[in-house]
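Before any comments, here is the structure.
Note that one protein chain is taken out, while the other chains of the complex remain in position.
Moving on to chain A:
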Amino acid sequence: MMAADGASRDTAGTDAPDAPAEAPRISRWDDACLAAALFAVDPAGSGGISLRALPGPVRELWLELLQELLPADEPVRRVPLHIADGRLLGGLDLAATLRAGRPVAERGLLAEADGGVVLLAMAERVARSTAAHLSAALDSGEVLVERDGITARTPTRFGVVALDEGANDEEQVPTTLVDRFAILLDLGDIALREAMPADYDVGEILAARGRLDAIAVDDQALEAICGTALALGVDSLRASLAALRVARASAALAGRDAVTVEDVSAAARLVLAPRATQLPAPPDQPPPDEEPPPPPEENQDDNQDENQPPDQEIDKPLEEVVLEAAEAAIPANLLAMLQMGAMRSRSRSSGKSGAIQSGSLRGRPAGTRRGEPGAGARLSVIETLRAAAPWQRLRRQERTQTARNGGPAADLLVEVRHDDFRVTRYRQRSETTTIFVVDASGSAALHRLAEAKGAVELLLADCYVRRDRVAMIAFRGPGAELLLPPTRSLVRAKRGLAGLPGGGGTPLAAGIDAAVELADGVQRRGGTPVVVLLTDGRANVTREGIGGRAQAGEDALSSARAFRVAELKALVVDVSPRPRPDAEKLAREMGAVYLPLPHADAAALSGAVKAVS
């Protein structure tokens, strides 16, 4: 089943990417095999494994290996990308219901996978609702169904293998799921010739499962795990817990009865390193001593004996060894980003397109709901008939009743009533509205405005494809003015921009405030705003419209901070001939990307905006 969707090993061997020449300290493939074995030891306990790799021989080999390690009688269920909720969770089995004359519940795929593994295909594109269902089942160890007249609670414990085929950073498995998976594995740069069959077998796995419950974990190991997680900036406590379980599985696999430094290192490599959001502080500089909160009094006496630090000298080294192991395992691309310090400041909602929105007319079909057709909703005939089917007997009886009482005796094959109507729901990405906020003051205004106008027009040309809108605010003299309300129309934009005035003072604060206000309006209508501010960052008109450089600068910075609170995507383009720190500081306060563009030309500007939004 697992090998069904890929080319076989020998024919596809030539497409394997070439491996880098240097030999890694611990072979990536060995770690991948270890991950498969550890997952097989405790699929449900580890939650899951996220396997980032394009379909190809290496991934096939890994999946084959996993299949071999799982006992043959355990279910493996594949979840296709667009699975319906009814199939995933279970619901009414219509055919069986009609045949039996009583409600028959259909077991969902998650219930079927009890004790086994769920394979999630193309996990980077999985719908948020599917991800939420999987998360709920992983958390509670049961599937709770409240659908189509069926109420059912089915216990199910399974592990997930998420096949992540994301090609770039924007395609990621939903974070809700990743947070519940223990192991994150990237097979991306493993060459086929590195991928040897691993030397684990089912017997070992089964033996390890038997030992799993008895594995002891001492405080040092726990401290090493939690300490490493903190040092790498892995916030979610689920990750630490998962690392603990993986360490335990590792000890069981190795035939030990207590977790040792190797097990903790393996857990740190497989679980913690791929989630790092910061590089650990250098060893000579101990992590900041945080004041421990007063222990809640109700817990005090329970763990006292466990809290006693064992008086062994190797206490510190263990954590360092683990941390080093984890650091060495941080994937290269992640490492590069960490070194740039880019992770912490990453925007909350990264991603190119707007947020997803449920509309009634356009987009991808996303299930059905009860409702009236018309007014923009489309009738789903199949679902309507399905909804009507169970009630036919009742309705037939009612008809004979009315006929007997002298009513009209209609002879209907299937009676569909108003309540049966089901309409199709659609889901679409919400449109992005790019708001240009242009400094129209002073002498350079005319030039800047012309460039901004050019960029607006270039972006508008793209709008027909991307379904985006643009708007434009100019600020000069005493305040800001909305020159172009959000529009998709090229003609309207050109007309609105034609008579653009320039000159006067620079009321920067007023401009930023106006942008926040407009962006808020866009968000309320379900759009995603992106703000592009063209300025040199030097204000000389206060929020009240009075001249005064110092107060104006203060006002601008306070507006910038308010802007950051609104958490908008933004780009500050510094258009002064010689970029100065003012605009950069402003960008920092706004939480915006800073781009010095002294000779802003429309094409470069349009390109930069597209990169941000």
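Some points to look at:
Please note the rule applied: a residue touches a chain if its C-beta (ideal position, glycine included) is under 8 Å from a C-beta of that chain, and two chains touch if they have at least 3 such contacts; residues count from 1.
The criterion applied here is as follows: contacts and distances are computed from a predicted model.
Comparing "Mg-protoporphyrin IX chelatase", "ABC transporter permease subunit", "Cytochrome bc1 complex cytochrome b subunit" or "Homoserine O-acetyltransferase" against the UniProt entry of the hidden chain yields the protein name "Mg-protoporphyrin IX chelatase". Touching the chain that is not shown, out of A:227, A:477, A:511 or A:553: A:227 (per the contact rule at the top).
Across A:28, A:52, A:77 or A:133, the residue that sits in touch with the chain not pictured is A:133. When the omitted chain is restored, the residue from A:55, A:390 or A:504 that touches it is A:390. Across A:101, A:406 or A:577, the single residue that touches the chain missing here is A:101. Touching the chain that is not shown, out of A:82, A:193, A:417 or A:495: A:417 (per the contact rule at the top). Contact with the chain not shown here comes from a single listed residue; of A:126, A:239 or A:571, that residue is A:239. Seen from chain A, the chain kept out of the figure touches residues 45, 85, 88-89, 92, 97, 101-103, 128-129, 132-133, 135-136, 139-142, 144-151, 153, 155, 175-176, 179, 213, 217, 219, 222-223, 225-227, 229-230, 235-241, 244-245, 290-293, 295-296, 298-299, 302-303, 306, 348-349, 355, 358, 369-371, 390-391, 393-394, 397, 417, 419, 513, 516-517, 520, 558-559, 561-562, 564-566.
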